[in-house]
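Only one protein chain is missing; all other protein chains are in place.
Presenting chain A:
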Amino acid sequence: MSHHYWNSLWFMPMAVVTAPAFAADYLTIPQAQALIFPAGAQFTDQGKLLTSDAKDQIKDLAGVRQRHDKQPIWRVEQEGKFLGWFIVDDVVGKHEYITYAVGISPAGEVLSMEILSYRETHGGQVRDAAWRQQFKGKTLKDPFKLDNDVSNISGATLSCRNLLDGVKRLLAIHKLFLAQDSIS
């Protein structure tokens, strides 16, 4: 049996787009706080305003651009004991918008991460129409590519990468602007 690799097929795991995934609210901020930190923990709002200088520093350290000027951050304590930080952030993919929360320990380790909400960036009908539109003018000589040509259906793979980049950026923010606050 000869091996005709020229016609080998390639697989992409594909998410069937589940209707709830168009927009899903998983957790509120207090719910995420309660899941990541122990009961009785106190959350003090210490949101940071980031100058463009600060944003450049974050980009240099994390390799990922900081879009927002304001980063929602809470300092977490329990009966006077410093437990760490709770940060809410969002990442924007090509087709999705994900808000998530991360708990960071005083030593700068990720304690836990929770997705707060997931949004596809286009609404139902429009998205479907736009999605179909992409196939116009496509021929065999112009094979579809998941990322560039055709909006991918398995946005999940990209989301995952974006989330990991997001966490990298939050850890950079911690190192640059929060770690010194921890020394009390």
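In the analysis below, contacts are C-beta pairs under 8 Å (C-beta built on N, C-alpha and C of every residue); 3 or more make two chains touch, one makes a residue touch a chain; residues count from 1.
We take it that contacts and distances are computed from a predicted model.
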**Request:** Write down which listed name, "Pyruvate dehydrogenase E1 component subunit alpha", "Paraquat-inducible protein B", "Amino acid/amide ABC transporter membrane protein 1 (HAAT family)" or "FAD:protein FMN transferase", is the UniProt protein name of the chain that is not shown.
**Result:** "FAD:protein FMN transferase"
**Message:** If I consider the whole complex, including the chain that's not displayed, which of A:26, A:82, A:97 or A:177 touches that chain?
**Reply:** A:26
**Request:** Can you list, in ascending order, the chain A residues touching the missing chain?
**Result:** 1, 3-5, 7-21, 24, 26-27, 35, 98, 113-115, 118, 128, 131-132, 134-135, 138, 140, 143-147, 152-154, 156-157, 159-160, 163-164
